[in-house]
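As you look at this complex, bear in mind that one protein chain is not there, while each of the others sits in place.
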Amino acid sequence: MIEPASLGNFFTIFFTSAMVIMLGALYALLFAFSRLKGDKRLMPLAYLSYAGLLISTLFLADAANLLKHPFWTVIVAFMLVGYLLAPHAIWHLCVGTHAAEHVEVEPIKNY
Amino acid sequence: MATLGMLDSANLNGGQKLAVKYFTVAIVLFGAQILFGLLSGLQYLYPDFLYGVLDFSVNRMVHINALVVWLLYGFLGSVYWLLEEESQHEVVGLKLGNLIYWVLTAAVTVVVLVYLFVQIGPGKESSIWLINEGREYIEAPRWADIGIVVSVLVVFFNVAATFSKGRYTGIAGVLVLDMLALFGIYLAGMFYTTNISIDQYWWWWVIHLWVEATWEVMVACIMAYGLMKVLGVSRKIVETWLYIEVALMFGSGILGLGHHYFWIGTPEYWFSIGGFFSALEPIPLVAMVVHAVFDAGARHAKNNNHPAMAWLIAHAFGNFFGAGVWGFMHTLPQINLYTHGTQWSASHGHLAFFGAYATIIIAMFYLGIQRWRGGTWMSGDLPGNGWKWKWALGLLNLGMVGMTVAMLVSGYVQSQIERAIEGSTWMGYFAAQIHPWFVQGMWWREVFGVMFLVGFVLLVWDLLTIGKGESRKMIEVSNAA
Partner (left out) sequence: MATSQWWASESFWRKTAIWVTGGSFIALILLTMDTIPQISTGSKRVPAYSVINYRISYKFDETRHVQVPVIGAKEPLFGKELNEEEAEALVKLGKLTTQSKNCMNCHTLLGNGAYYAPDLTKSWLDQYWGTKEVREVQMLEFIKDPSDKVHNSMGRRMPKLEITDEEARGVVAFLKWMSSIDTNGFPYNFKSIEQEN
């Protein structure tokens, strides 16, 4: 079911898994900023972060012996697709849920 | 509402008067948590310190129990705080609520005194009923467990009845169900069994389903209320997002329990469940990042309480790093096999508890004191440029980050030497504990712990003085509630 990591891979695992989360957030952040400001120059940087996430995930998967088992390989693939699409989906959701507000609330802001 | 700048309970509604009592005890227990944390940290460096008087086990037990109880008091206080405004109705059974507050506080006091002065008992069930249950985080003896359940049922009655008689909002619905779950789950930790695998199976129900599910949703409710108050976001949007967060948090959190079932005797399929939900874990965080950016762009709001806002930002970062980054670093079973039960866990636990929970309750303290003083100005341009809250914020956060990194260094050494090389034998354990890196980590933890304490003292001083004699009213935000 699992194959424990070897001592030599400890640092790789700690480092790459931290990078997965941080780059995941950075990707989401840059993606959202780019959309918000309508700034197309930020978008390549967002996808660059995602590329970093992809590389980190693959190194992590290798170091933690994930690719030797079908189940864990599927998890890795699932994570990669999920992290790629999540900011898109959440952005759509933001626009959708705030749609009513921009019509109704905007004019009566009192600050 | 005449007495601006002075503490006057006329400024508070009935629920809020009770809330500030809960907040007061919460702060006292927060102080106790820090004090006993420093004592146990010192015993890593000087094992003879208080040996045979207040042993590590006692100090550490008070440290973690004070944590659980002060956060719980913070949550109960927050619930009473928002109850009347949210329901637009007076608290039903407030007298009973007040009585229960005193009963609960008396019980907590007795439990702590027994921890400190009786400490241990003979190996009989009576010890578990009267002294100490000996199960991490839920050590409270059984009589106190029963007291806690009765007390929280009364609080639950207060809340549910008030919402039913007044306005039953979306936040109310989530809050009531979440409180029911929170108290129901506590029952899973209230029985004795000799089989330690079964024991720990149910023990994790309480610990995990509190900390990583029901508490998170509790915070989401408080946050939803806070966003309407501090930034004037519209109720429809806040409640829609509350539901989205509940779906994401419970969706990933409830079965996320799997990552505690790797090594306690449970079957191997928990590896798959734990692994899958660990991969899902960061999704709610990503959602928050995107939504926060969207919101910041949608409104350029002035906020009327800078300290509270700063602590909410600290909450976002603390939650992200403590639960997200620190959690994911050692959650996969392939590596958790080496890190489980080392200073890694302590490092993660400190940052996650502080980031996810302590920060938001401190933000509530600031909202509380502002109203208590009649709704005073708490934006920029405070006397002394608000140095006290700023330094308290800085020292508490820096102290916590310092402790976390120090324990990470120690944990790293421990997982390598004790676990990977020596295989967790007793001699392996000590080989790691006397390693210079480990020892230095423990030293730095204590140093940053003292910094944290200084931050706490400043925080208390600031809460006692902020807004005193202030003559300006707070900034009004659009009130969409």
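Labels for the chains are A and B, by order of writing; each one numbers its residues from 1.
Please note the rule applied: a residue touches a chain if its C-beta (ideal position, glycine included) is under 8 Å from a C-beta of that chain, and two chains touch if they have at least 3 such contacts.
Fair warning: this is a prediction, and the values are worked out from it, not measured in the lab.
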item: Selected from B:S151, B:S278 or B:Q343 as touching the chain missing from the view; value: B:Q343
item: Touching residue (missing chain; options B:Y186, B:W210, B:Y225 or B:F250); value: B:F250
item: Absent-chain interface as seen on chain B, which is shown; value: 40, 43-44, 47-48, 51-52, 55-58, 60-61, 119-125, 127-128, 131-136, 139, 170, 174, 192, 194-198, 200-201, 203, 236, 239-240, 243-244, 246-247, 250-251, 254-255, 257, 261-268, 270-271, 273, 333, 337-338, 340-343, 345-346, 414, 419-430, 433-434, 439
item: On chain A, residues whose C-beta touches the chain left out of the figure; value: 1-4, 92-93, 95-97, 99-100, 102-104
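Operating definition for what follows: only the chains that are shown with their structure count from here on.
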item: Touching residues on chain A, where the partner in the complex is chain B; value: 1-5, 7, 10, 13-14, 17-18, 20-22, 24-25, 28-29, 31-33, 36-37, 64-66, 71-72, 75, 78-79, 82-83, 86-87, 90-91, 93-95, 97-98, 100-102, 104-105, 108-111
item: Partner chain A, residues of chain B touching it in the complex; value: 234, 236-237, 240-241, 244, 268, 271-272, 275-276, 279-280, 282-283, 285-287, 289-291, 293-294, 297-299, 301-302, 320, 324-325, 328-335, 337-338, 412, 415-416, 420-421, 475-478, 480
